[in-house]
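Data block below; observations after.
Missing here is one protein chain; the remaining ones are kept as they sit in the complex.
Which chain is which? They are A and B, in the order written, and residues in each are numbered from 1.
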Amino acid sequence: MSDLVRLTGEHLLIVSIAVVIAIAAGVPLGTFAHRRRRLGGIALRITDVVQTIPSLAMFGFLIPLPLLGGIGPRPAIVALVLYSLLPIVRSTLVGLERVDAHVREAATAMGMTDRQLLWNIELPLATPAIVAGIRIATVTAIGVATIAAAIGGGGLGTLIFRGVSMVDSRLILQGAVPAALLAIAADALLTQVEHYFAKRRGES
Amino acid sequence: MKRLITSFCFLLFAFCSSREKPLVIGSKNFTESVILGELLAQKLEANGCNVERRLNMGGTFVCDTAIRSGAIDAYVEYSGTALTAILKLPAINDRAKVNELVRAAYEKRGLRWSPPLGFNNTFAMIVRRAGAQSQGLRKISDLVNVAKIYEPGFGYEFTERPDGWTGLQHAYGLQFAKPPRTMDLGLTYRALVSGQVDLIAGNSTDGLIESFGLIVLDDDKHFFPPYDAVVVQRNDLDARCHDASKTLESLRNSIDDATMRHLNFEVDGNKRAVAEVVKQFLRR
Partner (left out) sequence: MIEYRDVSVVRGGNAILDRVSLRIEKGEHVAFLGRSGAGKTTALKVINGLVGPSAGEILVDGAPMARHELPRLRRRIGYVMQQPALFPHRTVFDNVATVPRLLEWPEEKTRAEAERLLAQLELPLATFGARFPRMLSGGQQQRVAIARALIAAPEIVLCDEPFSALDPIIRAEMQSLFDGVVRASGAPPPTGAPEARTTRTTLVFVTHDVREALRIAGRVIVFDAGRVVVDTPADAFMSHQHPLVRRFVEA
């Protein structure tokens, strides 16, 4: 049982760290993509490609890399960040684009600088969409993190891999069920956060 | 017209039944097992059999389940593993006795435990040379000095098997403070060399031990049973390919410890393709 608690803690830790980094990198990236169409388009395409790399392969690629790679939680976090970027970048971009053009025009006409427009109007109005992207990223990351066990990243995947090698379904379930529950809980929690921001934004 | 159809059907039937179902060769998912699986496959192919390879399948239990169900027809197992992990019998150190026990048990399970290939691949508890020197580690009992600070790293099986980590700690009275990091078995050497973990369970025939300058700790309490490599096969191989079991029998005692280590190193150290290495070995 203490094993399960420890592994769940490890799992939550690498997912949390990865998602926080992805938010810190992804929201600015999405905002940048919104401002500079062409460069933004390129960034979007790169994150798109990253998404298509099978997770086990991604973990494998990272092993020989000097700084970010190796074996253990560090490359696992790197891989999770890469996978979490796309949903967040995309949702930031879409959220910003969906801001009513007239509202934007009014704000500009009133004399807001680009930065004031971004912080006072665009980002607050895009927040529900951004949170939706964070939600998707988190739920995905919880699933992908189970693969991290293959490269010593720890987490609930450890039980799944052990179970597979022993052909022991009980062991597999011991890892898979908590992981699924974590994903469900994260989804529910972040949906609540999303609704809170939508209400504040003035949508009933 | 009727005669045409009849003869066509007859030919089709004859054609179908003369196509033998291929012999499926499996292996576990570490280099040595893949090499041995390839060896069985190439040997049978040289005999004219139709062979399908399912190498790198999974661990011990995946292979055992597969051969019992008929998903594979042959693979190479190790006597100690069969004894403790598969048959769940207590470990004993008498080599001949282990073999006899396993052979009889496998016969009852409807499988053939033969022939032995000629080498013993036991678990090797491995540490870095620098650590061994500074901490005075020469045998497994010495690990009591570092139980509080060393972090072990194992593949998934060793952590779970009765002849693995739990049994070892128990036999030697060890209690490691840090739980073992688990990862794909193939990555454990890298993890040890880069300092991510401090103790791994490798194979005594691994080619990388020497090339990385690592130290194997002596099993002074003889915890590990012998692990002779033996071919496990289903009983109906000859019906599917003429002289199949005779071909496999020709592999009896054809590989000693040093040869196996050499073959492993060719693949792991020199990065050569398994099929190439096996082909070269069979030609000598």
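Here is the rule we go by: a residue touches a chain if its C-beta (ideal position, glycine included) is under 8 Å from a C-beta of that chain, and two chains touch if they have at least 3 such contacts.
Treat the numbers as computed from the prediction; the structure is a model and nothing was measured.
Partner chains of the missing chain, restricted to those shown and counted over the full complex, are A. The hidden chain makes contact, of the residues A:27, A:93 or A:121, with A:121. From the set A:24, A:42, A:103 or A:184, the residue in touch with the chain omitted from the display is A:103, counting the whole complex. If you put the missing chain back, the residues of chain A touching it would be 100, 102-103, 105-113, 116, 121, 124-125, 200-204.
Keep this in mind: only the chains that are shown with their structure count from here on.
Centre-to-centre separation between chain A and chain B, using Cα means, comes to 40 Å.
Chain contact summary for the complex, chain A toward chain B: residues 3, 6, 63, 70-72, 149-152, 154, 158, 161-162, 164-168, 171.
Within the complex formed with chain A, the chain B residues making contact are 58-62, 64-65, 153, 155-157, 159-161, 179, 181-184, 187, 190-191, 194, 196-197.
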